[in-house]
Every structure is written in C-alpha cells, then in structure tokens.
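Selected chains only, in their assembly positions.
Naming follows writing order (A and B), and every chain is counted from residue 1.
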Amino acid sequence: MNTVAFIGLGNMGGPMAVNLVKAGYTVKAFDLSQAALNHVVEQGAMQAPSACAAAAAADVVITMLPAGKHVRSLYLGDEQNKGIIDVVADGTLLIDCSTIDAESARFVAEQAKAKGLEFIDAPVSGGTAGAAAGTLTFICGGSDAAFEQAQGVLNVMGANIFHAGGPGAGQVAKICNNMLLSVLMVGTSESIQMGIDHGLDPKVLSEIMKVSSGGNWTLDKYNPCPDVMENVPSSNGYQGGFMVDLMVKDLGLSQEAALLSNSSTPMGALARSLYVNHARQGNGKRDFSSIFEQFNKKG
Amino acid sequence: MNTVAFIGLGNMGGPMAVNLVKAGYTVKAFDLSQAALNHVVEQGAMQAPSACAAAAAADVVITMLPAGKHVRSLYLGDEQNKGIIDVVADGTLLIDCSTIDAESARFVAEQAKAKGLEFIDAPVSGGTAGAAAGTLTFICGGSDAAFEQAQGVLNVMGANIFHAGGPGAGQVAKICNNMLLSVLMVGTSESIQMGIDHGLDPKVLSEIMKVSSGGNWTLDKYNPCPDVMENVPSSNGYQGGFMVDLMVKDLGLSQEAALLSNSSTPMGALARSLYVNHARQGNGKRDFSSIFEQFNKKG
C-alpha cells in the first residue's frame, strides 16, 4: 500500500496529501485547479494527468471533494467519462474523506462492491490546522477488513480514527455529531446570554456550568462569549475556526439524513434555521460561534 | 456558627440536616410534616415548635422549600405571621437552598439587607443520593463575606460550592445550567436516535460523539438510550434519577427568568414545550432522560 492517488487538493486535501508524502508514500495527485496541484507537487507529490490516471496506478485512492454529486460522478463516471471504479486495479482501496450525504456514500460503496472493491467513507474533522498537523479525526464507515487496511494512511493524516459501522456510517456519525455540536453551541450561547442579562459574569457562569450537568465541548474548548477564553474565535472577532457556511452545509446534510430515515430532530432543525438566518444576515464567513450575537445584540 | 435552624425536611432537606448533626452542629429542625420532623429528630436533631422559633435561636438558618412563594412568606412573614427576618438575632446568616425564581431570591435578599442581615440563595443539585452522601453541588448568590461565612455548613453538605455572584445569582446560574442540561438531553436523544434510524449502533455512536465536538455531560454520565451505559436510569426503565416533573419545574423557572430579562432562549423554550408534552403523556414521574422515547417510539 505504498502508492496513493490523492484527488482534491484544497485547503484540507492539500496538507493531507503533503503529510502522506512526508511519511514516505508515493502520492499521485490531481486537482482541477492547477495552482492547488502545483502546491503539493512542490512538496514532493507526482502530478497525474487526470483523476482516473492517478487512481489506475495506485494501491489506495483518497478523495476530498465538496459534495455528494462530485463523489458520485468521480467514482461512478457519467455519460462522457469512466469512473474510478471502472479503472482501478483489483484490490485497490477507496477512501472518500469528503463530508457528503449518507445516501451517496452508501450508493457509491454498493457500486464499488459490485466490482469487488472496498470503499470507505471517512469524513474528517479538525479543520485546516488539524490537516496540516496530521491530527485530524476520521469517522469511518465500511467493512472491518477495509477499515483495518486503511489504518496506515489514516494514521499519517489523523490522530483519532473511529469505525462507526458499515458503508455510510461514517457520514451518518459525523453529521449526528455536528448536528449535536450546533445544538450545544446555540444552547450554550442562549444560556450564557441569559446569565449576562441577569447581571452574571459570563466567565464565572461558564466555569460553573462547565463542571456541572451543563458541561459540554463548547464550554470546554470553544466558548462563544467574547473574552471568556483565550485563543478561541469569540475572543478574536469570530475570525477563523469553522465557518457559519460550513455549519449550514452540515446541518443541511443532517436534515437530509433526517428526511431519509423519517427521524424527528427538533433541536437540529431549529439550529439549522437559526444558522441560515445568521448566514443570510452576512455572517457566512465568520466562525460558527458567532451565533452568540443573535442573542446578544442590543437594538 | 454552631447552631443551625433547618426548615424543610423532605427528601433533600432531611438528609442534609442529618449530615449537619453528624458533623457536630446543633440542629433545630422544623417541618410542617411531623413524620419528616420525627425522622431527623431520631437522628439527633432538636425539634423546634415553629420555623421562627428555630430561627430565633440559631446562628445560621437553612431553608429547603418548594417554591418562591413559600420562601417569601417564611422569611418575610404575612398578615398573620412574622417572618424569619423579623425574629432572628443580629448577625444570623440566612441560607435558602430551595430552587426558586430569581426575582423572589433577590427580593428576600433585599428585605433581609434592609434589616442588616445577610441572605444567600444556594440552590443545590445532586439529588437525594448527593444529599445523603454530602456530595451536593451548591451554586450561591450573595456577598463575598456571606459566602465566606457559609463555607462551614455548606462544605458539610456538599462537595462543590460555587459563588455565582450577588443576590439571586445562585438561582440564575442554576437555571441557566439546568436549561442547558435539558437542551443537551434533547439534542443528544435526537442525534442518537437519528443514528439508530440509519442503522448505527448507539454505543459506537455515543463513544464517537463523547470524545468529539458533540461531547457533553449526558454522553459522559447519563446516556438517554437504553443499554448504552450501565447504572443509569435509561438502562433501568427510566426509574429514579431526576424526574420529568422537576425538569418541567426548572424549565418553567428558566422561562420566567427569560421573560424578566427579555432574553431569547429558543432551545430552552423548545425543550420546555417538549418536556411539558412528555409529562402530559403520563411520564412526569419518570427520569428526564425518558424524553428519548419521544424520538424513539414506533407507531
């Protein structure tokens, strides 16, 4: 498993590919953007003439793409083009690190299986900083054997590798988690602001809730109220971090999943509405903890 | 500060008073229920003929009552009766451990102050088990001096003693925390159920979210999905724990506080509606993690 095809070299994919190069893998890289491609080639990757060319010559294919439709057409092909599953050698392991809808992930896995290929959905979290540092979290869906086989490359790029279940389970687990995260963020924001509205010091209130039954990840690592924690987006004008637009995307995926399975997610659905309103008011490029301002602004 | 008047000897107040007896305090006890009173007298407390009689002879007064109106009338008196603040000796410290509305707490503190008395609102969490074990959490509002003075008795009854701010801040911090807790519980329930609806194993999904950005107290200590954790109410038919009716009460206090301060709490308000529906469907006496069934039931 020494040769990796890496397709999709943006803010996340680029540094992930470079980490594989540094770890000694032969990386055959492709991206529609020549600039993105040049960037990783300068770091030691080999430029492939096309995605399929990269994949055909690899032991492992890793993809990092924007949405389900890109993953479907790249792996399965379309009227004009063959797909990756049509060109790879027997035994090639397919790993899609994109965050996409679970249905697409399951469908591509099925089609791959019909050709005797193993496909893993392995969406990541940890942001561009984690991609550069090789400390990403991967949440994987696929067979035990494929998950085992993927350990090598995933451990180079990440620090936490979870196996959520069969095909699609990685995508489902990630959006369950991110939906819950949005609920934590909104719930924590409104709770802190209500405390402030009653004259409490948000630092003191946050400290109390952090070690009580209100304790959650946002209080531990990512307090949304300015100047409660250092080195978090809320103390830096809500710059950096995880953009509102990306949370809106993930919440859209969560609601798509809820529709598919006829699930009721009142909190997740409400969080999506609040985040869409927030984005429409011009906050799409700010950190997602800026939802705090929906509760805090004074007219 | 050796003599404590303890008024309100129910499921919580009873064991708290007994812990003070065991620690060597002289406890003058009173409750409208003779049975409750007998119980602590058997453990070494002294029976007082009335709440005011108990208070008049004490260095510290501790009260544990159902609602704001009881606290107001006991401390301030009414047309028929004197209040505690009318009868206690100078320098008596007043500690109310009830969970009540912040406005009542602030009002009683003000009236006490007008008589030169220190009043602390010190609502507890930790349940009857914590009361018996002396491991309660107290979240206090009041002056620094009074908080300092209260350390002795509170440390006998509790393991975590927080100072949230001035008068009423204890009540505010507690309901902010419990409102957030309800949001964590509902959000976690719907996220786990959506995973199950997509075929995921709730244990695996819970493990992943617990150490990811969805991590929160309910995943750590109180998973609402049956058979994910041992020794929690969800694995015991939702018996024991913290009753739905009590969560409804606390969410009512949180919404009362939100109205007072003109705060927006969309998640907390939604959680209250869901819990009221749940209670009205006959679940009031079950543990509050049974809200999971709202998402899980199959028609």
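Assume contacts are C-beta pairs under 8 Å (C-beta built on N, C-alpha and C of every residue); 3 or more make two chains touch, one makes a residue touch a chain.
Note that the coordinates shown come from a computational prediction; the quantities given were computed from them, not determined experimentally.
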*To what total copy number does the complex in this file extend, with 2 chains depicted?*
4
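Keep in mind that, in the parts below, only the chains that are shown with their structure count from here on.
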_Gap in Å, rounded to a whole number, between the CA centres of chain B and chain A_ = 40
*State the interface residues of chain A toward chain B in the complex, per the touch definition above.*
102, 125, 137, 139, 160, 162-166, 168-169, 172-173, 176-181, 183-184, 186-188, 190-195, 197-201, 204-205, 207-209, 211-217, 220-222, 254, 257-258, 260-268, 270-271, 274, 294-295
